[in-house]
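Apart from one protein chain that is not included, each protein chain of the complex appears where it belongs.
Chain naming follows the written order as A, B and C, and within any one chain the residues start at number 1.
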């Protein structure tokens, strides 16, 4: 749906390219650009290697990164090193720990989360939600009951770092954001539909392995709140929250649109993974290209920093317009809301 | 037009998958899911066999079923067994008798309908309307005059079971629903455009057999109120009625959209037929897949039962939005109307 | 743009097919259906033969017909017979004489028009407007100055039969209709864009013959007010006028849409020509198919006659909706306007 979003070119941006400063603060640290490489679990034998590649590139380019789900490390301590390596390499950047929301219903609490955090000396912990994927897993009997809210509310109070509620490719909607906000969640990573589809992944896996659910996964492979819509919904439902716009972000222009739509930071997983398998240098180059594109978009809309990008005029058309209207959101009011705390 | 409808994913559904209960009450009986296999007449030699296959699968999976037009059985008693077999197999589920509306103008009355009902110990009788098909049949001189309303009003009062007014693939519109409602019809099966097109069938038949009407059937093959629009129109015109959403429903996600649009139950014919020709097991599997998909959609929008699905947020876009606007219907009001008696 | 118009199927039309009577009055005569075969000049050697074919079929099927431009007959009397044949064959139906609007600025007046009328004992005379074609003709220096209004106003007062202002494939717009109405024009034949394009014809001709204007004709080949929009514009600008909906009408469903949009009659040229070259029987069959389709549409929307079709609900979507909105026309009001004098 990023095709349904246009930024408005300013022939006289009112600044020089070199003036632009897209650095931002995230989790108390300054990063060179509002970018985070979203948490990813690789194949386990690979995991340590990929994490160190990502950490190397992220530290060098000065952006944030998340690690993939640390459940494995909490359960099998011999795998901890594959996560711990991250902080040894990436000393200065924000690192985000990661755990699945369902674990919070299966006994995990403050202790386990603190362990995950300390494993990478994390600046925040992402609690990822993936009901759409779990439901298609062979023996998935996913539990996402509202008791999660109670647990979340408790851990938020006890942990030393913020909790980021993070989707994994099917997006956050107003209703969910409102519920989470009420129990104190202040950081959201929307990870909307339009990028990596875990439902599609389960469909392929299931078909290969003869899991009957694959036929149903096929029906739902386009399911989810599109990223552009999800950023708008999240900002409307939690005007003062910190929002990571993500899911299908592929270049700095998408990134700039996400920021203009109301995100504070943009996240990417798959494209980072694709570059990372070629090595830290390839990933570094990808990130630098992305940053350059973000700066170009800033320059051409006349925004000297991220705060400005978040106030830049927006053109919303086609299906995204219908989506927003259907959801009762008033785009003319949105310009005042979307900049968040900026 | 189901592409113009989106349900909204909730990352925190607020329930566990196993909690979801999509069972519902239909015609005084509890069924495992809000699904009915719509009435179909097969080739006559096949009829009994297909009806027993459908009955077997429906009974096993605990959903409702209709039989095809029973006119043949009323006129040639030797064919009654091919219908009667249904109730012998399907003892517990709602079974719907079926008769064509035009017969009510050609002499059928309470007696004939009661005979059709008792033949399958039916819980309701569907009176099917197919003016669009009849008009293209070789010697069709279809009669759908308003005298039908008088006859309907009478049989509704006299019969022991509800009468369901059922289209056959070109949908119900507000104006028709209003007229029917005024004479006491409380059950509607919309069978809108977008699935099986009987006009297209008559076009192919006519071309093969040299019926001059085939050229005209070709012109009308896309005719009809699309199912999504038809559900909305029916619910607006008869807010407190029982509505079956049907016509082109192909999987449980379509089904969930139909329920969210205002249907109480969803119906299918062709896909059930396609599975049935492979046997009761294949049909059973199809139904179980459908139920699973319906549960997945419920889960992912955070609906613990059918009542909740009917209140879930909806995104309406494209041509469906234009349709509804053209018809003077206010979508912002609709959210209050669509849940019906739920 | 007929794709942007939907009629609304009524499962209970409230009538029997045989009850439907699509006969109508046109120019004081009763015709079997609201259809006119628009005036066409063929190749001159062919002209008489085609006119007699069309006359034969029109008389037999009981619809109206127009003849092509009679200028040739007014200027070369030996060609008169090719027109006069029409009335000898078609004794009972409305026949429309035809003359080009530019002739009214080049000296033609009441006398010439009366001659054209008496040549075919016409019930009306069409004054055709084709500025878009003329402009691309080799030596075209088209004159369509407002003096035409004065001449029209005079002939309207003096002639014994109505004058029909007729476009030839690029449509009538509100502004033009308003001007014409003010000088007393009461009959309009919109002939909008979407069917035969004379600009395209001139493009092909010009390219073949080396006329430099062909490149420009190519640019304008889609030019014109689309028929659906043109009917709406004409009805808005002249609510009480008699409107022929035409231009790209290809079957009775298009025809029914044209009537529902506000036309009193529908016209066709090219498809009639295509059938006519095969003979009167082929043309008769085409007309009967068209009438059947018109009756089918009437039946399925529950309209027992043309008057009812003109009040039937309409769905307007896509570009046609944008057109009408851009033109400041309020569709919600239109339902009251469109039926005209019906």
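Here, a contact is a pair of C-beta atoms (placed from the backbone, for glycine too) under 8 Å apart; a residue touches a chain by one contact, two chains touch by 3 or more.
Just so you know, these numbers come straight off a predicted model, no measurement behind them.
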Field: Where the missing chain makes contact, among the chains that are shown
entry: A, C
- request: Quick one: say which of C:225, C:238, C:269 or C:339 touches the chain that got left out.
  value: C:225
Omitted-chain contact residue, chosen from A:199, A:253 or A:280: A:253
- request: Determine which one of A:108, A:144, A:299 or A:323 touches the chain that has been left out.
  value: A:299
Chain C residues touching the omitted chain (full complex): 101, 129, 131-132, 135-136, 140-146, 148-149, 165, 167, 170-173, 175-176, 179-180, 193, 212-213, 215-216, 219-220, 223-225, 319, 322-323, 326-328
Message: Applying the definition given at the start, please give the residues of chain A touching the unseen chain.
response: 6, 8-19, 251-253, 289, 292-293, 296-297, 299-300, 302, 313-318, 321, 331-332
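The rule is simple: only the chains that are shown with their structure count from here on.
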Field: Overall pattern in which the protein chains touch one another (line/ring/star/complete/other)
entry: line
Query: Chain with the smallest distance from its CA centroid to the overall CA centroid?
result: B
Message: Do chain A and chain B, two copies of one chain sequence, contact each other through the same residue numbers, with over half in common, or through different ones?
response: different
- prompt: In angstrom, rounded to a whole number, how far apart do the mean CA points of chain A and chain C lie?
  reply: 61
Separation of mean Cα positions, chain B and chain A [Å, integer]: 43
- prompt: So which stretches of chain B touch two or more other chains?
  reply: none
